[in-house]
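Removed from the display is one protein chain of the complex; every other protein chain stays in position.
Chains: A, B and C, in written order; residue numbering restarts at 1 for each.
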Amino acid sequence: MGAGDADTGLATAWAATLGRELRRAGRRRGETLAPLTFFALVIALFPLGLTVQPERLAGLAPGLLWVTALLATLLSLEALFRDDHADGSLEQMLLAPQPLAALVLAKVLAHWLVGGLPLALLAPLLGVLLALPAGSYLPLAVSLALGSASLSLIGAIGAALTVGLARGGLLLSVLVLPLFVPVLIFGAGAAQAALVGGAFGAHLALLGALLALALLLAPWAIAAALRIAING
Amino acid sequence: MWRAIHRLGSPAIFYAVAGRLQPWCWALAIALLLAGSLWGLVWAPADYQQGDSVRILYVHVPTALLAQSVFVLLAAAGGVFLVWRIKLADMLAAAIAPFGALMTLLALVSGALWGLPTWGTWWVWDARLTSMLIQLFLYLGVIALRGAYTAAESGARASALLALVGVVNVPIIKFSVDWWQTLHQAATFSLVRPPSMPASMWLPLLVMVAGFYAFFVALALTRTRSEILRRESRTRWVRERVARTTGKAAR
Amino acid sequence: MSLDALQAWLAMGGDARYVWPAWALALAVLAGCALHARRERRRVLDALRRPARRGGMEDKRDAHDPA
Partner (left out) sequence: MSFRLEARGLDCERDGQRLFAGLGLSVADGDCLLVSGPNGSGKSTLLRMLAGQLPPQAGELAWCGRVLRHGARALRANLLYMGHAPGVAASLTPLETLAWYQALRGERGDDDARLAALEDWGLGEGAGIPAGQLSAGQRRRVALARLTLTSAPLWLLDEPFTALDRDAANLLEERLSAHVRAGGAVVLASHHVPALTVAMSRLALGESPRPDEVAV
């Protein structure tokens, strides 16, 4: 009787939770693609609002791409725990004999695989709209991929803190945007440095350091926040 | 040690101890602030470069320091409340959070006023001003989250957790903003790092900083005591104390 | 303290427009907080002196825990 022994139990539960999230994302393609369409649409707006001169546009491109990708990630965060909270699955996750922080990590990884990574791959394509020179496509994509993982982890803390609230979305942005600042600075910095042909290695290293720190601390904070939201 | 925490953690004891300390703190704060102001405005020398506008330093530096200290205290109180479930820690956090936000705002405005004669504009993306602006948003988040839950206890716990997450991020934000400024601007005169000051300038600053901190302690004691009365209004000791003070003017 | 020395002091070496508003604002904020704290204390004490209504409204209903 009782659960499988500790280590295989966790691996099974973790893989199952990751699979569940990816399957659900696949089933709700509309909601999953929303951040990507938002990203492309807003980038397309900038030339209309700013300028079409390639040099000026290219100069702004890294920053514009990064800020818009950040907002697209923010858009998709609210749904991270909302449905599970509504139908009771979240309560069951809290009751699972596995460490909640680990299960939450699976959910955040799924959120990144479905959200952050596609944004990073799409960004160079949209860079073309902003006359971004081809040389900086790869650094842009790498910085976005690395940075969006931290954004998912930090953002999930805000999503967990506001999961039970009626209009949690707005409050979520107020809570997490200040925490996104370091990631934005180093991420956009990397893309900007690549644009002017400077060394962007340091930026990516710092982004990696931020990710490591977020991986270490965020899951615990997300689990604690979920327990507060569910059990008060 | 555990016994001491729990004893001090009891609102009744804190209420009494704070009641006795409070008048002294207020008196000390007012004295220090008066002395510091006179010293800073009248006797302290003007700066050979900035002239008299440097006197804003005596307001800007204390408020900036206090804004950061209050946030750290907020996180510490949050940690104590989350881990040991001592309600008094949350009462303290609820009492001091708005003041911390106000100090951050005051630091920002005084910083802008101080920079105005030098730069000719109200706002410059100076590293420390930018970090303070972000810290202001962190404060607003902590305060907003407290009121967002229908259950007061959940709101308090969520706010405490956010304060902890915030305090971990404050140094990271500061580091990244400093790094960001070196990229984007030649090292212009960074307003907020005052030039090495002669004793005649940093002594009044010391008095002003002490005055602001004394004011903070006094305010924190007063507001926490009100918070205790509000939350423990159904307990016997509160009803007795209120009955006793109904006669003479409420101290 | 002769009059013109006072005026010179008030002029703050031409930076009066910056120094005085900064200090005035600081004074206003501190005084405001102190007065608010005193008024808050008096309001709480008055509320306690009136017979407390059943289930005081200060702590909001608990929606997270359906009985």
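Throughout what follows, a residue touches a chain if its C-beta (ideal position, glycine included) is under 8 Å from a C-beta of that chain, and two chains touch if they have at least 3 such contacts.
In this text, all values refer to a predicted model and were calculated from it rather than measured experimentally.
Asker: Which candidate, A:15, A:196 or A:216, sits in contact with the chain we can't see?
Answerer: Residue touching the chain left out of view: A:15.
Asker: Would you indicate which residue among A:33, A:52 or A:86 is in contact with the undisplayed chain?
Answerer: Within the whole complex, the residue contacting the unshown chain is A:86.
Asker: In the full complex, which of A:34, A:96, A:117 or A:174 touches the chain missing from this view?
Answerer: A:96
Asker: Contacts of chain A with the missing chain: which residues?
Answerer: The list for chain A reads 1-5, 8-10, 12-13, 15-17, 20, 23-24, 27-28, 83-84, 86-89, 91-98, 103, 230-232.
Heads up, the rule we're going with is that only the chains that are shown with their structure count from here on.
Asker: Centroid from C-alpha atoms only, then distance chain A to chain C, rounded to Å. What do you get?
Answerer: A distance of 41 Å separates the two centres.
Asker: Can you work out the whole-Å distance between the CA centroids of chain A and chain B?
Answerer: Computed from C-alpha means, the inter-chain centre distance equals 33 Å.
Asker: Among the residues of chain A, which ones contact at least 2 other chains?
Answerer: 164, 229, 232
Asker: Listing for chain B: what residues touch at least two other chains?
Answerer: Counting only residues that touch two or more other chains, chain B contributes 149, 151, 153-154.
Asker: Report the residues of chain B in contact with chain C in the complex, numbered from low to high.
Answerer: 26, 33, 37, 41-42, 46, 51-53, 55-56, 59-60, 63, 99, 102, 106, 109-110, 113-114, 116-117, 149-154, 215, 219, 222-223, 225-226, 229-231, 233-234, 238-239, 242, 245-246, 250
Asker: Within their complex, state which residues of chain B touch chain A.
Answerer: 82, 134-135, 137-138, 140-141, 144-145, 148-149, 151, 153-154, 157-158, 161-162, 164-166, 168-169, 172-173, 175-177, 179-180, 183
Asker: So in the complex, the part of chain C that touches chain B is made up of which residues?
Answerer: 9, 12-15, 18-19, 21-23, 25-26, 29-30, 33-34, 37-38, 40-42, 44-45, 47-49, 52, 56, 58-65
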